[in-house]
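Apart from one protein chain that is not included, each protein chain of the complex appears where it belongs.
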Amino acid sequence: MTARSEFEFSVKLSIGQFVPGSSLLHMLDPRVKIVVCVMLIVSAVLVGRIFAVTLLFVLVVSVLVGTGVGAGLAFRALRPVAPFLAVLAVIQMFAIPQLRENAVIVWEWRFLHMTDRSIVSGVLLIGRFAVIVMALHLFSVTTSTNQLIHGVEQLVRPLEKIGVPAHELAMVVHISLRFLPILLFETEKLMMAQASRGADFGKGRGVRRLRRLFPLFVPMFLISLRHAEAIAESMESRCYTGGRGRTSRLRPRLKRADYLAIGAFIAADGAILAANYLFSEAVWGSRALCIL
Amino acid sequence: MNEKVRKIVIAGVMGAISVFLGATHLGFIPWFAGAALTVMHVPVIIGAVLEGPVVGAVIGLIFGAFSLIQGAIAPTGPADVWFVNPLVSILPRLCIGPVAWLVFRAGKKLKEGQLFIISGFIGVAVNVFIWSLSQKLGGFESDAVMVFTVGVSCVAAVTVSCLLLFWQYKKSSELFPYAVSAIAGSMTNTALVLSSLGAYKFIPWQLIGTIALFNGLPEAVMAAILTVVVVATWSGIESKRKGSSV
Partner (left out) sequence: MELIRIDDLSYSYESGPALRAGRYALRGVDLSIRKGQYIAVIGANGSGKSTLLKHLNGLLVPTEGEVRVSGMSTKDKTLLKEIRRTVGMVFQNPETQLVTTLVEDEVAFGPENLGLEPEEITERVEWAMAVTGLRALQGRPPHLLSTGQKQLLTVASVLAMRPDCLVLDEATSMLDPASRKRVDDTVRRLHNDGMTVIASTHSMDEAAEAGRVIVLAGGEVAADGEPREIFSRRRILRELRLELPTTVRIADLVKNRLFVETERLFNPRLLASAVSDAYRKGGTLR
């Protein structure tokens, strides 16, 4: 029984973070939210200046506050990540030797050294990650899995004209999500069976642990492949042949609020990105400002 | 059976296994010095050799997207947080499947001896790739040491796992392409993830060779064994079931 309880304990399928509610963000079309979320992540990766990352952060927070979701929820999202971020930032600031080249040393003690470049990269790292984490949260808290899949499918639909199998990709995600509980159930059964024969999955490391896990992994793959065949047969029996000639139960339409929201967001995000690239050294003149 | 439907379902199911292994932490095997080996990329390789490069890439996408989400929502260590960057989490994983499939396709056409040579070349290519990237991106101090460690790790991975498999499956050399493609897929994952981490200066380049050796090598061996056992049993079940009068 230890295997079972331990196993159940370790299962944290944290995909469904959805909290039902009636904020403006909940009401928005999932497509709009997906675009916003993806743009935020991409901008966070692209920007290379502290002021731009700060502006992005302000943007996320204001989206959350402005739509009535509340900033509290977002900051709560940062909590589990914060300690790791801090550790990373410290490493970045003190211990990466590459950041010592062509840089002004601000502070030094034995092997630890802080330069202007390392400070910038540490702050950027925290800023970037905070923006991404909050973007994902504002999305996952206000959008159910189902809305997500339908949204992605509709968004990528136009790309079908150039050969991107949008519907098929959405179907893959659908089946993945549907298969997770089956996999959980089957694996639990396998572990119980192996545990009753004296296997203990929780212990050991390295090769010893591996030798315990192999008798679990191999049947897990085989059972899944067999289930896959059955799923395919059932889908075919219901006339499924892919996205062609398929219709949808729901006919989603974008509302005026959706257009307004996406317009406002693109304007703000675009401005930040533009500022990031435009205000180069030439404009700012001094080295310190350029880093910002 | 309709091929398209089967491909969609196998991609979905293998993607689910990858996510499951990550979410339950079953797919992480504690290794030495606090590091952990992973088998999360094995579904990608199996999907690729069974159903082709597109299925492999899609499973890789699911794998990558999951590490991104996990890094952002429920990280279990500082390393998880690095994967919030899609260039670290998603891009490298997209390449695992197609590489594994290409190597598998090539392997099916070749004889054993040729395969050994080719896998050696792959090892060298991966090594050169990391090396040249690091030359460009990080002014690192001991080229020779890194070239040596990375090179040794790649070549050793290929040889050791080939030997292991040869010892286990003396009679069925048709399984070699699966093994070599699994190694190639696994090394692709290691090489690309590590070099993107290096490019973002999350890990100093000097460390990367060592990590490639101590993590990449056993991961490749594990992926090879698991892929071969699963694929061999699966095709065995298929042919046996078809053989009996069901």
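Observations on the structure shown:
To keep things simple, chains are lettered A and B as they appear, and every chain counts its residues starting from 1.
The criterion applied here is as follows: a contact is a pair of C-beta atoms (placed from the backbone, for glycine too) under 8 Å apart; a residue touches a chain by one contact, two chains touch by 3 or more.
Computed from a predicted model, the values in this text were never measured in an experiment.
Interface note for the absent chain: among A:Leu25, A:Val81, A:Leu155 or A:Leu177, the touching residue is A:Leu177. Screening A:Phe214, A:Tyr240, A:Phe265 or A:Phe279 against the full complex identifies A:Tyr240 as the residue touching the chain left out.
Not every partner is drawn; the one left out touches chain A at residues 145-146, 149, 171, 174-175, 177-178, 181-182, 185, 227, 230-231, 233-241, 245-251.
One rule holds for everything that comes next: only the chains that are shown with their structure count from here on.
Centre to centre, using the average C-alpha position, chain A and chain B are separated by 22 Å.
Considering their complex, residues 1-2, 4-6, 8-17, 19-20, 23-26, 29-32, 39, 42-43, 46, 58, 62, 69-70, 72-75, 77-78, 80-82, 84-87, 138-139, 201-202, 204-205, 222, 225-226, 229-230, 233-234, 237 of chain B touch chain A.
For chain A in complex with chain B, the residues that touch the partner chain are 7, 10-15, 17, 41, 45, 77, 80-81, 84-85, 87-88, 91-92, 96-99, 101, 121, 128-129, 132-133, 136-137, 140, 168-169, 171-180, 183-184, 187, 201, 205-206, 209-210, 213-214, 216-218, 220-222, 224-229, 231-233, 235-236, 240-242.
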